[in-house]
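These notes concern the structure reproduced below.
Complex shown without one protein chain; remaining protein chains in place.
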Amino acid sequence: MFASLSDFARRDPLGFIGLMLVTMILFAGLFGNWLAPYAPSKIDVPSRLLAPSWEHLMGTDKLGRDVFSRILAGSALALQIGVVTVGLSVVIGTVLGLIAGYGPRWLDSILLLIFDTTYSFPTVILGLALVTLFGPSTTTLMGLVMLFLIPAYARLVRSSTLAAKGADYVLALRSMGASSGRILGIHILPNVIGPVIIVACMDVPAIIALEAGLTYLGLGVPPPAPSWGRILEEGTGSIREAPWIVVAGGLPIILATLGFTFLGESLRDRLDPKRKGRA
Amino acid sequence: MSRDVASIEGLSVAFGRPPTQVLALRSVSLTLRAGQITGIVGESGSGKSTLALALIGLLPQAARVTEGAIRIGNQNIAGLPEARLRAIRGARVSMVFQDPMTALSPSRTIGGHLLDAQHRDRASGRSALRTRAIEVLRKVGVPDPAAQLDRYPHQLSGGMRQRVAIAMALLGRPELLIADEITTALDVTLEAQILHLLRELRSEIDGAILFISHNLGAIAEICDQVAVFYAGELVEEGPVRDIFHSPLHPYTRALRDCDPARIEGAARHLPSIPGETPVVRAPPTGCIFAPRCSLATELCRTKVPVWAAIAEGRGVRCHLAVSKT
Amino acid sequence: MIGYVVQRILLSLLISAVAMVALFAMVRMIPGDPVTLMLGARATPEAIARLNAQMGLDQPVITQIGLWFSRIFSGDLGVDIWSQRPVVDVVLEALPPTLALTLAGIGWAAALGIPLGCYSALRPGTFTDQALSVVSVGAISIPPFVLAIYCLLFFSVRLGWFPVLGAGEDGDLADQIWHLVLPAFAVGLGWVGYLARLVRGSMIEAMGENHVRTARAMGLPPHRIVVTYALRLAIVPTVTMLGISIGGLLSSAVLVENVFSRPGLGTLIADAAQGRNYPVVQGGVLAAVLLFAIAMPISDLVIAWLDPRVRKSL
Partner (left out) sequence: MNISRRTVLTSSAALAAASALGFRPDQVLAAEGGTLRLAMSSDLGSLDPGYFTSLPAEIGTLFCCMPSLARPRQDANGTWGWEKTEFCEMLEQVDDLTINFALKPGYMWSDGAGELTAEDVKFSFERMIGSDWGGRFEAFDRVDVTGTHTGTIVLKTPYVAIWMVALAYDSGFILPKKAVEALPDGRLTTSLPAQLGPYRFQEWIPQQKTVLVKNPDWTGTPAAFDTIEFVMVADSKAGELALQAGELDIAGLLPETAANFEAAPIPGTSFVNIPGTYYQWIGLNTEHPKLADLKVRQAIQRGIDVESCLAAAYAGLSPKATGIVPIGILGNRAQAGYSYDPAAASALLAEAGVSGLSLTLHYNVSNNEDAVIAQVVQANLADIGVTVELMPVDSGVYWNLGIEANGDDWKDLQMTIMAFRTGPDPLDAMQWFPASQYGVWNWERWKDDEFESLWTAAISEKDVAKRGQMYERMQEIMENTGGYVWITYPAVLYGVSTRVKPAFYPGGDYRAEEFATA
């Protein structure tokens, strides 16, 4: 890796910015609730829609709640929706992908059929079905997102496993009698994990932004949870009178996207064996 | 004496920045004469390919020419901007690479490649270019050339693809054709055919051919002049007969003796040179080969040997060799 | 080649059939029935019975599925509960605006994203490359509906350049294009960043390939090298991704259609689902699924055209 942080910053500035942003968000996610100057869901109707001021760094919303505190509290939610969901999906998706790619033909085509079926479904429909069945909640939203991410990663891993399966080094390993598990786990996995990492890192912010979209359609996290998507959605209602709410809701999503994407790319350049030497 | 096609004067090339920098070439001087095939021989990591890439201006971004000149004809191309370098590539200098399997674009037909090779005289029209392409393909030994034009690289064998690559290099009518380990990836029979082809092409090109290889047999078979490289330095140069029969530099002698083709009786151990090629990150204090040289003296270890030109096109960089003559 | 296409389409149709059966089961599982929703507080028992009978809701699910599939081939997708119009017409009316929106969105996103990706791939690590990276990644994260409202605020209200509502008069192509510009911009902006990142990644890899070095050794001009030798292969992963993301495209279209009050398949499905308008939900999702089933073979064919090695395996 790098000798020191400054060396990291000089050699890979974007990766460094990514690391900084992600740590900031993780920090806000873990300590958000204590850091928040006000209780995120304390309603104070008389002081509604106040402009940003020293008391309220990002002003107040329609219910008089301090927007800055809600953003901080919301980062824990964003991490849960973004990072945890994508993380789980990468793990499950990779396992499925390896099985599909390396397993027998009939298993591969069945899994592929399942993957493609979930793709063809419009997110809106599946979202509504799940929300109506299980009631809108963070777990339902995470379930919905995983339903889409797992096939995506499985498909990605499957195609790289198929390619790797035919490679000479795998034939060599098999000729030496290595068990499939060993081959998959120790040899194929590092080669296929690279592309999944970069896509996963770009998906974390995409999922956070998707949550905002689903909330707009009424399928997202139920109030009073201070998700960034809800703050954004409520903000659009008073975009002329209180434009700062939309900016306050949108900014963390943008920062999260920049952070995760650049960190992901610099991780990929380090992790992906093929890209070791090249710029 | 035939004219000089290209000449390298005291060229040094370094990769990266100190302290992690690598001095790939150190003050190398070499002249390539028209009508001659000059061989470059040395172990991998000796700077052979760096020299080739320098000659065609394709040094990677991390490389820096720290001193010396690279003259193609009378133009020094060291440090030229990309646009000016592009003008000489394919026109005055062409190159054929080692691995035919990846040298051609999988998504473009053979004909497409050959037309691209003649992109400078597009004015003469597609059909003229096609006939010329067919003519050169036939010359490099490709059977039924017209039919090959519409096929894709993955439909051709390795040997056939290498012939197409050579044809592409010739189409630009270059003064200098660089063949960088072009037979290494081929099996023995194909290698022989390609070497035979190169020898015939010598009369074709009214310029020079630079043949780079670590296969001494191939060098002996087709080269007129040979330059021996070790760890970024030119250690000996001379006509092929002198290099093989009366090598002056201990490294050249050792290289020659390690050639498996020359061993008559069965031997338990194949001859080899102890130790490994060093990665030179700072200018050496003595002869770079001293640590592995069986004849090394205190002088070799403390004083950098100076290049001694014994005759026209014949020289060596070794204290002992100089003292002997 | 033809064998491959037929096989690919059959597979896609199989996927669609499986998706539709899954949808049927799922829609039936969702609580709430269309009649109370439609008539609300005034749903008399007879009205409920009449409508249920008309939609065949009173029969077991299996027969309903069988009936529905059998009627598809005769083009009868059932009747829209609210407007009593055949679902086929309802869906066919909603399809063109959505297709126009998604294709326009993806079109301009590719037209700008791909060159940007190539541009920064040729200058990895320089300031321009990093600046472009920050801008393109930032574009990905702006939720479409927020962007849509800002576009309306700025371009339509303040500058008056573009209309706010609807998809334009039928038959008046200029007016429809005029109504398409802002929504397409809102749908496409995220994709510009996404495509730029993808193309940059695969272009950097492609530029390192040996055949690109051969092309440079021939002294070919840079744009020829980028387009014919590097991009042609580097674009393959992007095409695959586009083929797969039709589902995602529809959902981002829904958000923008909602803000611009544009008709569209996404809004049609969303409203129908909330109103438990089963026939329209099924018809709409069938269209979306078929859209996907067509997109997959198309992207495979484009890849086969781009990379002859794939063609060899057909």
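We call the chains A, B and C, going by the order they appear; numbering starts again at 1 in every chain.
Note that in this section contacts are C-beta pairs under 8 Å (C-beta built on N, C-alpha and C of every residue); 3 or more make two chains touch, one makes a residue touch a chain.
Note that the structure is predicted; figures quoted are calculated from it, not measured.
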Per the touch definition above, residue among C:Ile15, C:Leu77 or C:Ala94 touching the missing chain: C:Ala94
Full-complex contact with the absent chain, from C:Ala19, C:Ala167 or C:Leu286: C:Ala167
Chain not shown: contacting residue from A:Leu5, A:Val45, A:Val91 or A:Ile186: A:Val45
Contacting the left-out chain in the complete assembly, out of C:Val134, C:Leu153 or C:Met241: C:Leu153
Residues in subunit C touching the chain absent from view: 30-33, 36-42, 44, 46-47, 82-85, 90, 93-94, 108, 111-112, 115-116, 118-119, 122-123, 128, 149, 152-153, 156-157, 160-167, 170, 174, 177-178, 181, 185, 222-223, 226, 257-264, 267-268, 274-276
Subunit A residues touching the omitted chain (full complex): 41-43, 45-46, 48-49, 62-64, 128, 131-132, 135-136, 218, 222-224, 236-242
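One rule holds in what follows: only the chains that are shown with their structure count from here on.
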Chain contact topology (line, ring, star, complete or other): line
Maximum centroid distance from subunit A, chain identifier (CA atoms): B
Subunit A and subunit C, separation of their C-alpha mean positions in angstrom: 21
Where subunit A touches two or more other chains at once, by residue number: 279
Residues of subunit C engaged with two or more neighbouring chains: none
Interfacial residue positions of subunit A with respect to subunit C in the complex: 13-14, 113, 116-117, 119-125, 128-129, 132-133, 148, 152, 155, 198, 202, 205-206, 208-210, 212-213, 216-217, 229, 232-233, 236, 239-240, 246, 250, 253-254, 256-258, 261-262, 265, 275, 278-279
Touching residues (chain side subunit C, partner subunit A) in the complex: 11-12, 14-16, 18-19, 22-23, 26-27, 29-32, 124-125, 130, 133-134, 137-138, 140-146, 149-150, 153, 190, 194, 197, 201, 204-205, 208, 244, 246-248, 250-252, 254-255, 258, 266, 269-270, 273-274, 281, 285, 288-289, 292-293, 296
Subunit B - residues contacting subunit C, complex: 56, 58, 86-91, 94-95, 97, 99, 102-108, 112, 116-117, 119-120, 152, 154-155, 165, 168-169, 172
